[in-house]
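Here's the structure we're looking at; comments come further down.
We show some of the complex, not the whole, and keep each chain where it was.
Going by the order they are written in, the chains are A, B and C; count residues from 1 in each one.
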Amino acid sequence: MRTGVWLIGARGSVAVTSMLGASAVRAGMAEPIGCVLESPELHSDALPAIGELVFGGHDISSVPLVKKAAALGEAGIVPARLAVAVQDVLLEIEQDVRPLPDHGTQAEVADAIGADLDRFRRRHDLDHVVVINVSTTEPAPPPHPAHADLDALHAALDGPEPVLPPSALAAYAALRAGCPYVDFTPSTGARLPALDALARAQGLPYAGHDGKTGETLVKSVLAPMFRMRNMKVRAWSGTNLLGGGDGANLAEPAANAAKSASKQRVLRETLGYTPQGETRIDFVEDLDDFKTAWDLISFEGFLGTRMRMEFTWHGCDSALAAPLVLDLARLTAAAHRAGRTGPLTELAFFFKDPLGEVPHALSEQWQVLRAAVEALG
Amino acid sequence: MRTGVWLIGARGSVAVTSMLGASAVRAGMAEPIGCVLESPELHSDALPAIGELVFGGHDISSVPLVKKAAALGEAGIVPARLAVAVQDVLLEIEQDVRPLPDHGTQAEVADAIGADLDRFRRRHDLDHVVVINVSTTEPAPPPHPAHADLDALHAALDGPEPVLPPSALAAYAALRAGCPYVDFTPSTGARLPALDALARAQGLPYAGHDGKTGETLVKSVLAPMFRMRNMKVRAWSGTNLLGGGDGANLAEPAANAAKSASKQRVLRETLGYTPQGETRIDFVEDLDDFKTAWDLISFEGFLGTRMRMEFTWHGCDSALAAPLVLDLARLTAAAHRAGRTGPLTELAFFFKDPLGEVPHALSEQWQVLRAAVEALG
Amino acid sequence: MRTGVWLIGARGSVAVTSMLGASAVRAGMAEPIGCVLESPELHSDALPAIGELVFGGHDISSVPLVKKAAALGEAGIVPARLAVAVQDVLLEIEQDVRPLPDHGTQAEVADAIGADLDRFRRRHDLDHVVVINVSTTEPAPPPHPAHADLDALHAALDGPEPVLPPSALAAYAALRAGCPYVDFTPSTGARLPALDALARAQGLPYAGHDGKTGETLVKSVLAPMFRMRNMKVRAWSGTNLLGGGDGANLAEPAANAAKSASKQRVLRETLGYTPQGETRIDFVEDLDDFKTAWDLISFEGFLGTRMRMEFTWHGCDSALAAPLVLDLARLTAAAHRAGRTGPLTELAFFFKDPLGEVPHALSEQWQVLRAAVEALG
């Protein structure tokens, strides 16, 4: 099954680590560590192999992929020797990474995006193209009546004013071009009633939101632990220090707010109440892609005795995200082929802020994922 | 269902916190936080209520329960006001706490233990008496051929030399007296082929080993997280600093070894391999019952990138253990009534070193427990 | 030497812990742990003894001292039995805690404050009265031309508009009444040119700002360590989680800003440059007076190798502050008697944001303090 992966933000850290890593795995130069679908329990012949993925994408930056890969190597995010070894493959992918269309009305931009997707599909003779958003996190957009109605949306996009934030416009364009859409960021993406309607009308699935790679991942196993033991979490405070392009952007209050909100949801959903405390994201340029999160949990046990737990997570964000991007591409392509439409709620395992009324405990999400993979055959 | 709880080590911290806490909950002076069976998902009318538990036990110490409770209050392990408020109840329980018999052959000691259990049952007209070992952790005993065969064991116990360590002798006596046996410690308990045979012959269940209250509890959710995400744990090192009577004893190399071994099992069983690193237990008198555990986990993600996680757990050991002792008493009594015999492998949720070939991931253990509670009706 | 200690914010946690602790030490019920002047190296007969301190103060709250002390006991900030044992002494001090005057122009308020100070001095026949501000932290005040000139200030205070923030008005009143002034908070206090002129005109010393009790204390030894070892600190980020009255107030952005600024000064002054990173203060009601600070330090060693250090500080803020308040009262009274006027820069050891161009490394501040105590004779 030849599967295209079209990355919005194709020149960013997550995107380039994904491309580089898939190439290294295909070439037998690296193990697919962190790729969830490579666990024996999740094997399925219905899934395209990592080696079958073909990459392309849009970006507003023009830094060459090879240069970005070298920078990732120097920063220790990927092994420097791999960045060198896959240069040729990156040069090929470079042919399919195009500047984000930006001329005319939003309807015209969407058409141009769709045309790029068609060209990519034809050029590589692909069975499916999955569009995945790994671009910079946007602030939440102002509400607009056309968000709720597909016809109104079609009409409004023809007007001179922007109606959709970039992520939603990409989703619109993807769905219209017959491509499933996955949002790895907390941005709006396909999460609008009008776009849900479009997906269903087109018979396409979509997924999101916000890849779960660090602090929230840990929360999604620790919060259930407290619940299973019937202990009372009184306060849970988190601090995330991160550099890199993502960190710089999240230092903007609006993007920060979007992200912090998705990070606390797991507590409320798992515990059934919201403990005191907040989640902070601070930009510390020097840390680059190596994020440090520190959480303090204050809890109450038998007879009210107060206890505490704290954890520190020193993770490399792109190395954590990239294998999940590959997983999501493969799962979404297979779901598309299997005829699934609308939100892929069975992929909650991958997201901080999953679509639908789904379990937030990681182990329950895993059971759901496993059942979904089995159902693929 | 009037249920007796006979505690070996009845004057220790865990025992007295259990008695005091059950009394406070019955009197409406405290919430049953940390009592797993009080979660809505685990409700069952087949379980005796906390208020229906009647306490007694053996100990080699003679410190009055009221005095021990006051000490627990002063150390902040239980609220000082509760220690005062339940004095009368503790004075009543004091009538049923007896010196551990120690005269004659081990067969004679077992008879004397059995006689104490019978008296306790009759005095309170109890439907079931569950014997729970919460006494000092023993070193692993030297092997003895009679451990493997019930007839040989009966014979050997009549000899002048001790054959069984105290915990196993208590299990032997309990089973002979028709009482299920639970071991909350890492000691031998009923974990010998001869005693398994005795339990089955008597139609009795037994359970264990080693209450899971801190570092291992956290491991049992974090190790599955790494496995589910298909990341490779390279090293996992733990340090446990604890004071209290238990800490003093665990400073003995032999007891320490017994405990450290039960603490690492979860990694091997969950991950499928054994990462580098060890688990240490150090005695720091000053910390009293407030344990601090620190773990460093070094793991490998996509393309071999190295990452780290560390956590610190500041728990109050008796406050963590006592509600589980109450849960175990209730579950074992109900299992007895339901006719279960042999090892209660469905209680793995509660133990560091559970009996049988069982899952070690906490969420799977919870599913098993939930099914078992449902099966009780 | 009978020494009066007049506390602005006399019903707050720091104030009541100071009063209660001084009483307990005098009665031989507690050791003066944390009182710096009780170190053998800092002994001086020129200092009043802890037992010679007499307490009074102003507050805008009317919660009785005994009730506040009981609350501190219940929260574990002071031993509950001490809160009971010194009730009588607190009832006596209650006579000298008065509502903060608030009628009329600021000149009139200052007069009323001065009258309260005089009454206190006469009633107890005190040699010196030191006024110490331990009230709620204020936001930074808007600038006003009269802040720079004493005559202009006298004139402006007669007007209908407030010219000084409460802390500076208290300093003005204290200095006019012949009392040295110490500011334990980051508020303005005597830190205005007009008030410095007043202090010199009156022949009085003053001191401040912002007691150094936790994260900054640790910084003041770790930052010099990095400097002495000639390593390069690249980023230093801090998170402070605190509850209590102080925490609630610091959650206000303006007060938070005042505090965060004093907390970072030590880095710039000690290292000679400002590393990346910020200091955050978050309010977590549940933590009460037990603050948790977590700092991550990212540094560079030989050949650019990156390394990290992190620390967590779990301190009880009032227990850390109160002994320093006693030290400051004793030192300032002795300095007054010794004829010192203007800023007591030799007390930098005690403050996050010390007056003057002084060393910020703790050990250097200690040398300066030691020399100053010796000079007292």
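The rule is short, and it goes like this: a residue touches a chain if its C-beta (ideal position, glycine included) is under 8 Å from a C-beta of that chain, and two chains touch if they have at least 3 such contacts.
In this text the structure is predicted, and so the values were computed from the model without any measurement.
> Note that 3 identical chains are shown, then give how many the whole complex contains.
The complex in this structure file totals 4 copies.
Methods note: only the chains that are shown with their structure count from here on.
> Looking at CA centres, what chain is most distant from chain B?
Ranked by distance of C-alpha centres from chain B, the top chain is C.
> Looking at every pair of chains, which two share the most C-beta contact pairs?
After counting contacts between each pair of chains, the winner is A-B.
> So which bits of chain B are touching at least two other chains?
Within chain B, the residues that touch at least two other chains are 76, 312.
> Sort out for me which residues of chain A touch chain C in the complex.
Per the touch definition, chain A meets chain C at residues 234-235, 237, 239, 241, 276-278, 280, 282, 284-287, 292, 294, 296, 298, 308, 310, 312, 314.
> Within the complex, which stretch of chain A touches chain B?
My answer: residues 17, 20-21, 24, 30-36, 38-39, 76-79, 82, 217-218, 220-222, 224-225, 227-232, 300-305, 307-316, 319-320, 322-323, 349, 361-364, 366.
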